[in-house]
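Note sheet for the following structure.
Apart from one protein chain that is not included, each protein chain of the complex appears where it belongs.
Labels run A and B following the written order; every chain starts at residue 1.
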Amino acid sequence: MNEKVTFTVDGKQLEGKQGQLLIEACEDSGIHIPRFCWHKRLDPVGMCRMCLVEIDTPRGKALVPSCTTQVSEELIVETESDTVKKAQEGVLEFLLINHPLDCPICDKAGECPLQDQTMAYGPGESRFIEEKRHFEKPIPVSDIVLLDRERCILCARCTRFSDEISGDPLIEFIQRGNKTQVNTFPDEPFKSYFSGNTVQICPVGALTATSYRFKARPWDLKKVSSTCNCCSLGCSVELNVSQNKMLRILGEDNEFTNQGWLSDKGRYNFEYLHSENRLLNIHSRENEDYQTINISDAIEKIKNKIKDLDNPDIKFIIGANSTNEEYFAINKFANSLNRNEFLSKDKSNVYFADDHIYNGYFSEEYTSATFEDLDNSDAIVVWAEDIKDNLPVLFLRIKKAVKNGVKLVVFGHTNTALESLADLYLGAEIVSNNFELKTSLSNIQELKDIIDSKKVTTIIGKSTPLQKKDSLDTLINHLQKVSDLKVFNCFSKANTFGAIQHIDQIKGLNEFCTEYENSNKNIVFTIGANPVNSSFFGSKIKNLLEDTDYVISLDIFKNETTELADLILPTTAFGEKEGTITNMEMRVMKQNKILPDPGSTLSEWEYLIMIAQSLGKDINYDSVNDLNSELASQFTMTEALPTFDNLNKPSNLFGILNQKEINLNIRDIDQDSSSLLMVKRLYGDSSTQINSPSISMLGSERFIELSEFTLDKYGIKSNVATLTQGSSSIFVNIKLNNLLPDNLVLAPINRRGFEKLDSTKDFDLKETKNMKDLSVN
Amino acid sequence: MSWETERLEKAKQIIEMYPQKRSALGPLLYLAQDKDGYISNESIVEISGLIGITEVQVQSVASFYSMYKQEPTGKYLLSVCKSISCEISNSSDVINSVKNFTGLSNNETDDENFFTYESVECIGACGGAPAIQINYETVEGLTPDKAVDLCKWLKEEEPEIVVADELQDKFGGVKSFDWAIADNNGATSPVPGFQTYDTSKEKK
Partner (left out) sequence: MKETLLLTKHMRENPEDSHSLKSYEKNGGYESVKKVLKSGTPEEVLQEIKDSNIRGRGGAGFPTGVKWGFLAEDEERYLVINGDESEPGTFKDRILLERDPHQLIEGMIITCFAANISKAFIYIRGEYAKPARRVQSAIEEAYEKGYLGKNIFGSSMNLDIVVHLGAGAYICGEETALLNSLEGRRGEPRLKPPFFPAVKGLYNKPTLVNNVETISSVPWIMSNSGKDYSSLGVEGSTGTRIFSLSGHINNPGNYEIEMGSSFGEFVDTLGKGVKNKAIKAYIPGGASAPWLRGDQLDVKMTIDDVANEGSMLGSGAVVMMDEDTNLVLAAKSLVSFFAHESCGQCTPCREGTTWLENILERVASGRGRLSDIDLLLDVCDNISPGLSWPPKMTTICPLGPSATASIVSLMKDFRSEVEVLLPKKVVIG
C-alpha cells in the first residue's frame, strides 16, 4: 500500500502511493480536481461525475472519475483537456438545471462548493427553460437540522455519513431517477448524535443547522482553530465568530483525533456563552442576599478570610473544564496554602469532581495507547462507561476500526450501543449486575480466539462510580498476560488528563467527604465544579459546604453548588481563554481565544494569582504565556515541549504527545449498587446545554432502559411508568434494551429529576397507564 | 398495527431462504402489498424490525421500485404498456380507451378502490403489442375495444384470481409466442402472483 508509483498529470510527473485514489494523489501534489460527492473520509461512490479526468487506456482515452481511479505506475492523466472541461461544464449545467439559485438567501453562499465550482468550471449561461423540480422547503429533519431538497444535488454525502461513519442510517435517498430526494422516515427524525457533520459536509445549502441559519455570511466570520472540551477526546475545531458572538463550530480534520467529525454536543454546545444567565459579576453573600462587588473588594475579602484563620484548612474541588495552565496555577496556589511546604501525598487538598475517576493504569508497566493504535490493533477490548454517550467521537473511531477488520470485544452493561459492532459482547453471563466478573477470563474460548497473542488496545475505566477496581485489575492483568497490550484509561470528562497531569496529587470526592468531615471546614474553593448536582456524594457535599465557613465558587453559571457559595467569581469559558488541554492519549492541544472576556469575568488563574499575591505568596505570572512556558518545561519525555509557540507551528497543529508521571490515590466507593444503573447520557441538564437553546431540549426526555424480562417482573405493560425512591417520584418513558441483564434498570443520571436517585438504594417501578393518567395525577 | 401471525410466519420462511436477512426485503414488501394494496408505513416499521435495518432504509428501497406502490392501489391494477413496440402499435389508443372507461388518469385509483390505472414501461410482450397487465397477468394483442371489454368484465365478474391465460383467451389477440398449454394460476392482489410468496392461487 505504501509503495511509491510515478504517474503523469497534465504532462507533469507526480508521485503517489500504490492504490491511492487519483483525486487524493493529485491533491497531495497541489492539483485540485473539482468534486462534490467525494470526501476523503467517506467511501468513494463516483456519483456526481464532477471529478472526471481523461486517462490513457489501451483502447484510447477514456473519461473516468478520479475519485474511483487508483494511481498506478505510468498512468497518464489529463485534468484540463477540452474533453474534461466539456464534461465538467456539462455536469455543472446538469446540477444547476434543478438547483434553485437562491444564493442570496442561502446560508451556504460564499462558502458553497457548487457556487465556487460553477464560477470556476461552469457554463456561462443556462439553456434550461423547463420547470425546475419543486419540493416543500425547508423541512426540519430533526430538532437541529433542516433539509431543503430543492438545493440538494444528491451527492449522498449525508446518507453515506450516517450509514458508514455514524452507523445510524436515518436519512436516505427516497424515490429514484429524476425524482430522487433525500429524506427521513415519517415520525423517525434524524436523531443522531452526529447529525451536524452532515451539515458541515453538505456541498450546498441543502442541510442547514437551526443554530446558524441566517446568522452570518461566511465573509463576515472571524475564525480560529481550537480544541473541543466536551469530552476528553480532544476534537480539533474551528470557532466561527461574528461581532463577538460565537456562531458556529466546525470540525477540523485532525488525522490523529477526530478526523473531521464532531458530536452534535461538541458542535452545538456554545450558545450558552452568550446566555443572559451567564455569571458576569462578582457576587458576595451579605446576610442572605448576594451583592455585586468589585474585584479588589473580593480579593480583600478572601485575603482577610484566609489571614484571619490560624492554620486555615482550605480545600479545592475542581472540575474538568479548566486548561492545563489553569490547573497548573491551581496546583501552585493550593500548594502554597498548604502548611507543609514539601507537600506529601496524603496532604493533598485538591479533589476532582468526577466519581468515575480512580487510580487507573498509568505506571510504566502499561503502554499507553493512541487513537491510531485502534486502527492498527487486531482487537479492541472495551470495559468502561458508555463510549457513545461520553466519548462520542471515540465511538466513531472504534466503528471505523471495526469496519476495517479490527475485532471488538465489549464487556457489559453500559456499552450496549457497541454491541452491534462487537465480535464478542460479554453480557450477563460474564458480568454481574454489580460489574464483577463471574468467570475466569481464561475460560472464555471466544475471547481467547480474539486476543491471545494479538495486538490489543483496551479502553478501560469504571462503568459506574460503584464498580470496584478489582474487576478492572483482573481484566487488565489478563490482557497484559495474553496479548500485546496498549491501554486507554477511560476518563471521559473534558480535560481530566490535564488535571491529573498538572496537579501533584488529586483525590476524589469520596476522599473529600471523609477527610473534610473531620477538619475545621474553613474554606472551600469550587472551581468549575458542581459536585452538589453531579456526584454520588452530592447531598453529603451539600451538607459539608453548608457547614463550611467560607465557600468560594469560580464558575460561569449559577448552579446547585454556587448557591452555597459566599463568594462567586465569574470566569471565562471556552473560546474566551487561551491555553492547552490534554486528551486521553496524553496529546496536548491548543485552545484559542477568539471572544473578549464577557462582563467582569476573569480566567481562573487570574483570580488565583491575585489572591496568592495578596497573601504575599511568591507566585508571579503576568500572562497565560508565562504559565504555559513553565508548565511545558516540566515535560521531559517529549520531543517538542507543548509550548504555545510549538503548538502554533503547522507541524504541531494537531497536538503533541507527551508523558508525565501521574499519581492518583483514590479509593473505591465502599458501597454496593442496587439494581439501579445510573449512567451519563450525551445530552442532559448541564448548565451549558440548558443555556444553549438549539440543543436545550435534547436532554429533556426522562426514560429508563430495561429488558423485557425486567419489565415483566414489574408487571409493566405500557410504555410509561413511575419510578419511586424514597420521596422522589419520576414519570419515565420505557425503552426496551434486551442487552441489559435481568433485574437491572438503567437510568440517565444527568436528566432532570434523576440526580436525586441513589444507585445504592432500592426503588419501585409501577405501571402508569398512559399520559392521560399522568395529568389526572 | 403489526402483522398478523400468518404473515409473520410467511415472512420468517422467506427470510430463511437467503444467506442474509436483508435480501428478503423485496419479497417482504410484496407480502405487505398483497394484504394492504400498498406499502404502508406500518408495514415498513414491521419489515424494518424483521430484517434489522432502519425504517428509512426500507422506504428508500421500496420507493426505488415502481411495482411497490406508495399509495393505496385498487383491487385490479391496470398497467398498459407504452414502450416502443407498443407505442408504434398504437398503444396510445388502448391507453385512451382504458382511461376513458375508468375515468382515471395515470397512477390514479377510483373511489371504490376497484381500479388503479397506470401506463408502464416495457412488460416484455412486444411481439403481442399492444399489451396490458392486470395485476401483472399479461394480455397481448389488445385493441381499444377489447380493453374496454376486459375492464367491463372485471367490473362484472370481480374475479378473485386474475389468470393471464383466461384473460388472453377472452380478450387477447396476437401473442408474442405460442403460450401452449394454459395455466390456471394467477394473481389475487396487485402484486405478482407467485407461489413462494403465497400471492398466487389456482383458479378451479
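The definition used in the following text is that a residue touches a chain if its C-beta (ideal position, glycine included) is under 8 Å from a C-beta of that chain, and two chains touch if they have at least 3 such contacts.
Not measured: the values here are computed from a predicted model.
When you scan B:11, B:78, B:94 or B:123 for touch with the missing chain, the hit is B:123. From the options A:8, A:29 or A:68, the residue with contact to the unseen chain in the full assembly is A:68. Residue positions on subunit B in contact with the hidden chain: 17-27, 29-30, 51, 53, 60-61, 64-68, 82-85, 87-89, 120-129, 133, 136-138, 164, 174, 176-181, 183, 185, 187, 192-197, 200, in rising order.
Contact between subunit A and the absent chain runs through residues 44-50, 52, 62-63, 68, 70, 83, 86-87, 89-91, 93-95, 97-98, 127-128, 130, 153-154, 173, 175-180.
Quick note on the criterion: only the chains that are shown with their structure count from here on.
Here the spacing of subunit A and subunit B, counted between their Cα centres, is 51 Å. Taken together, the subunit A residues at the contact with subunit B in this complex read 168-176, 183-186, 188.
Within the complex, the subunit B residues that touch subunit A are 41, 44, 53-57, 59-60, 63-65.
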